[in-house]
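Would you mind keeping the following structure in view while I ask a few things?
One protein chain omitted, others in place.
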Amino acid sequence: MNFTARVARGIKSLLVGLGVTGRHLVRPVVTLQYPHQRPDASHWGGPIELVTFPETGTHDCIACNACARICPSDCFAIEGKRPEGAKKMRATKFLIDFSTCSLCGLCVDVCPTDTLQYSRRYEDVAYRRSLTVNDLLAPFPEDPYFTGKLA
Amino acid sequence: MSALHALLAGPLGGFGATLLVGVVGIMGYLTFNVLFLIWLERKVAGHIQRRLGPMEVGPHGVLQTVADMLKLLGKQLLTPVATDRFVYLLAPLLVFLPTMCVASLIPLGRAQAFADMPYGLIIIVTLSGLTVLAIFMAGWASNNKYAVLGGMRSVAQVVAYEIPVLLAVLSVVLVAGTTNLHQLVTNPWPRLLGVPVPYGVVEPLAAVIFFIGITAETNRAPFDIPEAESELVGGFHTEYSGMRFAMFFFAEYTNMLVLGALGATLFLGGFRGPFQGAVPLLGPVYLLLKTYLVVFVMMWARWTFPRLRFDQLMSFAWKLLIPLALANLVATAVVLGVLA
Amino acid sequence: MDALGASVSAPTEHPFSGAAEARWVAPGRLVEASRVLREAGYFFESMTCVDRIAAHGVFELIYTFNRWEAASRVAFRVWAPATEPVPSISGVFGAANWNEREAWEFYGLAFSGHPNLTWLLLPEGTEFHPLLKSFTAPPASSYDDSLTAPPPPDDAHPPAHH
Amino acid sequence: MGVVTPADRELDALAAEAAPFARLAMVEDVLNLARANSLWPLTFGLACCAIEMMAAGASRYDLDRFGAGVFRPSPRQADLMILAGTISRKMAPVIRTLWDQMPAPKWAISMGGCTISGGPFKYPGEYAISEGAEKFMPIDVHVPGCPPRPEALIAGLLKLEEKIKRGRRFGRAG
Partner (left out) sequence: MRTHPPTTDPLDTYTLNMGPQHPSTHGVLRLLLTLRGEEIVTAEPVIGYSHRAHEKMAENRTYAQFLPNTSRQDYLSGMIYNFAWVEAVEKMAGIPVPERALVARVILAEFNRIASHLLWIGAFLLDLGAPTPFLYCWDDREAILFLLESVTGSRLTYASGRFGGLARDLDADFPRRAREVIAKLRARWPEYDRLIEDNVIFRNRAIGVGVLTRDQCRSYGVTGPTLRGSGVPYDVRKAEPYGAYPRFEFDIPTRPEGDVFARYWVRVQEMRQSVRIIEQALDQLPGGPFLEPGSIGVKKRLKLPVGTQYYAVESARGHYGILLVSEGGAEPYRAKFRTPSYPNLAVLTEAMPGTLVADAVAILGSTDLVMPEVDR
């Protein structure tokens, strides 16, 4: 008789399986409708960006290339110039090729002036490959050190 | 319907008008229903999996299937070089025709089925066996090892599951006494404790076997081994693209709808329901509701169960379903003999 | 483990840590030593080929075996001169088959008695051995131009280029 | 929608190159609208980004909301190839064959740094990977990141839909 017992157990398991999916059918959905609802990306480590220090209102990159040297994927292209009469250099060009960056965070750790940080952005998409290179100085239109406001 | 029929009877003659109205009616009924069915399947699948399914295309994604069909219309029709061209091109057409004919034999209302045939049921069962021919043609002609495997699997599967379906239908015919579908619904139903009940209640085992059989016949999970995505890439329609693939896609859902309607007519009492006599239009509504109940259970099963292995599927049909269906047939005959 | 007999002269300046016992084994005695371990119930853990051509003119092969019960790792260190092939132990341990194929394609070290010594990870017909210290960059293979040929122009729509 | 998109003249510049000479305006716009809302991706994951692509298809982000949840295993029925993961030199000819097997109009999204320019595995003298899918096939939208979040893939999909709806470019028939 164990054949019919086995068949009965099989049918019961099928019905129990249907029960589980049936219950899920009536339960609320877990979907986050992305373009209309935004995720909580407060801890997300996005592309690297320069920190805006409140006291100077600008970044503090002295173009020392420490980040460029430690970067495993060699994503950095940095140029700096010394404003006349100042000791420290200032970065004039700061590009990161975000398509080769692996977000390892070594540059954030190694920066002597702690002016690099993870951003919260996660929606960078581009039609052209050249647009995946981020210009970190874009959000800083003019550098107060060069225009004499700060020394 | 009859006004339109009279209008057309002039130029085309009686038979031509009936044919034209019939074909246009069936195509319209099927197309609208299938578009709705595909959308319903994606929504049901979504909500079973705690997600939303199509949302962005029209309110709640209602126009999603229209977008899919339009896109498939606009696709390039690739014909691989080494295929057996004639058979390759014929397969998508052939897969669609039998289900169309079967659809016309289902009685929609008390007034007049399109083809009120005395042996409707027998014609239906024979025609529903034809789709597997087209599937095997598609598999064989597209010169792709996966497709040939898929084609051969579908032949073995449909042959194995055609017999239990046939036996289940026979036991209902025994109880009803007629093979004319229209009379089958309108005849007085068997009485259980004095209350007229549809045949499904009298023949529960036949109903379950019929339901399992049509799930296998429409190649739907857990019997979807001919187009098993995780094993045979695309199964028999691996090499079809664009509108030809849409024909297979369309045929699968039409097949499901029509066999669901057949199941509803046989076991759930077709278009009969309360107040059906007074308002003739309620007939098709009842039939649709019952069909969608059957179809919903098929969808529910698809999104719950894993796929059976090929040899397990065969042994399940030959060793379990067919003996069960035979026993049920014999039991029905004995019971009827005793009662009569 | 003394059943393995005396091993070859053991250079001392390369300490091995992380194994219960590390022994130097001559290439000739490798198959016999691995059979001893197979009977003792060891499983094949890993095999590494280290390029010491510049310093000593040899490839150092490090085989490690381990046991399920009392986990005690045994390491075989073989100094194989680059010129003659090393006897394959794929007959004793099935896992050695792929490891030896990998050592051959990355270092060019041949294994005698190997059933199917061809490329495993690199594309068929790769002429260079990439993990050698002497390897710095692949030759400009035909791989690049055959694939980057612009897609065939279709007559209906002029190909959009970026 | 707040998606970081380049200035519109960028899209117009693209349009100038790509517009075919004869345009049946009305039919095309309807067809393009349908194509944009029913992009069936090819089941095709290479490495780590494939996991984020599957996560985009799962319940939390649900690609099916945009009609793109129907992952077709056979290239004949797919019209979008999402390249997710590192492209090794042994795999590049296979990807090229798959791309040719797909019927037009077809589009490609390169997801993750490896498919854009070789990502973290690109270094002078590398022998194993192909530095970016653009070397051997046309790419429509680049989604940088390592791996990009599922939302980034959906943003890329939306940008591709935007591009298709504007009829800027027919899929390559090649």
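Letters are used for the chains, namely A, B, C and D, taken in the order the chains are written, and counting of residues starts over at 1 for each.
Following the convention adopted for this analysis, a contact is a pair of C-beta atoms (placed from the backbone, for glycine too) under 8 Å apart; a residue touches a chain by one contact, two chains touch by 3 or more.
Everything numeric here is computed off the predicted structure, so don't read it as measured data.
Chemist: Using the touch definition from the header, name the shown chains in contact with the chain that isn't displayed.
Modeler: A, B, C, D
Chemist: Just name the one of A:14, A:51 or A:133 that touches the chain not displayed here.
Modeler: The single option touching the absent chain is A:14.
Chemist: Of the residues B:51, B:75, B:182 or B:272, I need the one that contacts the missing chain.
Modeler: Missing-chain contact among the listed residues: B:51.
Chemist: For review purposes, identify every residue of chain C that touches the missing chain, sorted by number.
Modeler: For chain C, the residues touching the absent chain are 13-19, 38, 41-46, 48, 50-51, 62, 64, 68, 71, 73, 75, 93-95, 97-98, 119-123, 130-131, 133.
Chemist: For chain B, which positions touch the chain that isn't shown here?
Modeler: 45, 48-51, 145-146, 149, 221-222, 224-225, 228-233, 303-312
Chemist: Taking the full complex into account, what residues of chain D touch the chain not shown?
Modeler: 42-48, 50-52, 54-55, 58-60, 73, 75, 85-86, 88, 90-91, 94, 98, 120-121, 123, 126-129, 146-147, 149
The rule we apply is simple: only the chains that are shown with their structure count from here on.
Chemist: List the centre-to-centre spacing of chain B and chain D in whole Å, with centres computed as mean CA coordinates.
Modeler: Chain centroid spacing, chain B to chain D, equals 37 Å.
Chemist: Taking each chain's centre as the mean position of its Cα atoms, how many Å separate chain B from chain C?
Modeler: About 59 Å separates the centre of chain B from that of chain C.
Chemist: Return the distance between the CA-based centres of chain C and chain D, expressed in whole Å.
Modeler: Using C-alpha averages as centres, the distance is 38 Å.
Chemist: Hunt down the residues of chain D that sit against at least two other chains at once, touch-wise.
Modeler: Where chain D meets two or more other chains at a single residue, that happens at 14, 59-60, 62, 65, 104, 134, 139, 173.
Chemist: Give the residues of chain B that touch two or more other chains, as numbers and ranges in rising order.
Modeler: Only 46, 49-52, 55 qualify.
Chemist: Going by the contact rule set out above, which residues of chain B touch chain A in the complex?
Modeler: Touching chain A from chain B are residues 44, 46-52, 55, 300-301, 303-305, 320.
Chemist: Chain D touches which residues of chain A in the complex?
Modeler: Where chain A meets chain D, its residues are 29-35, 39, 41, 44, 47, 72-74, 97-103, 121-129, 131-132.
Chemist: Going by the contact rule at the top, pick out the chain B residues touching chain D in the complex.
Modeler: By the definition above, chain B touches chain D via 42, 46, 49-57, 61, 63-64, 66-68, 70-71, 73-78, 229, 233-234, 237-242, 245.
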